[in-house]
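The other protein chains are all here in position, but one chain of the complex has been omitted.
For chain A:
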């Protein structure tokens, strides 16, 4: 960690301070030392004997520890350097092969996933996106464990559906919020009203969409209001999700991927994400002829 501010300081302020020899040894050993440890040879404390007249009027000195507010002038130079540090520093995002880390292209370790990578970082990112939090029942992948848990309960747990009719079971999706709601619609209202989430939050999809605007609170099966539904569909249309049938251009297709039907997944296999069924049925080449 270095910073180039030093050179800007003119030589006239460069001074020296002569410390008595052997002072450093007084710091004591190693970085592990706490204050309670005894120092090399403790300095005896001199007796205190204040004279009552000391500091009396017209003198005004009173020893006083001073707490300084953030904007105090004494802090000005340090603040400026802090911000110069923030603004000067350009960091590198580890993207693509870096010197010494170049690897031959390698495939995803998950069976059925056709993606190829040139760096461990790219693989790690892909794995996290697609294979970390995957629903075992429907292969949808989620960005977080919390969202996956909510999905599994709400979409695939029969007991949940029964319980949801009696008590509030829909857990808020926001990290740190413990509230539960009687329906996903109420939860959506909570997300929008309390957490200022967008109405079309992509990771909050009701289990089954009924006719637009006809949600039934308490049943757990309601659909979103029409505009929201439309927005979700638009969002889905934008999404690109690799499946066993999709291969990025430039990546040689793996032979076994052709033999595996799209409906079969192994282990934490290629996940569907929020891809619509309709889209899934169409091979990529038909949607976007090249």
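Going forward, a residue touches a chain if its C-beta (ideal position, glycine included) is under 8 Å from a C-beta of that chain, and two chains touch if they have at least 3 such contacts; residues count from 1.
The criterion applied here is as follows: contacts and distances are computed from a predicted model.
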- Note on the structure: From "Signal peptidase complex subunit 3", "28S ribosomal protein S9, mitochondrial", "Cytoplasmic tRNA 2-thiolation protein 1" or "Transmembrane and coiled-coil domains 6", the UniProt protein name for the chain not displayed is "Transmembrane and coiled-coil domains 6"
- Residues from chain A at the interface with the omitted partner, ascending: 1-3, 5-6, 8-10, 13-20, 23-24, 26-28, 31, 33-36, 38-39, 42-51, 53-56, 58-61, 63-87, 89-96, 98, 115, 121-122, 124-130, 132-133, 141, 143-147, 174-177, 194-198, 201-203, 234-235, 238-242, 246, 248-250, 271, 273-275, 288, 290
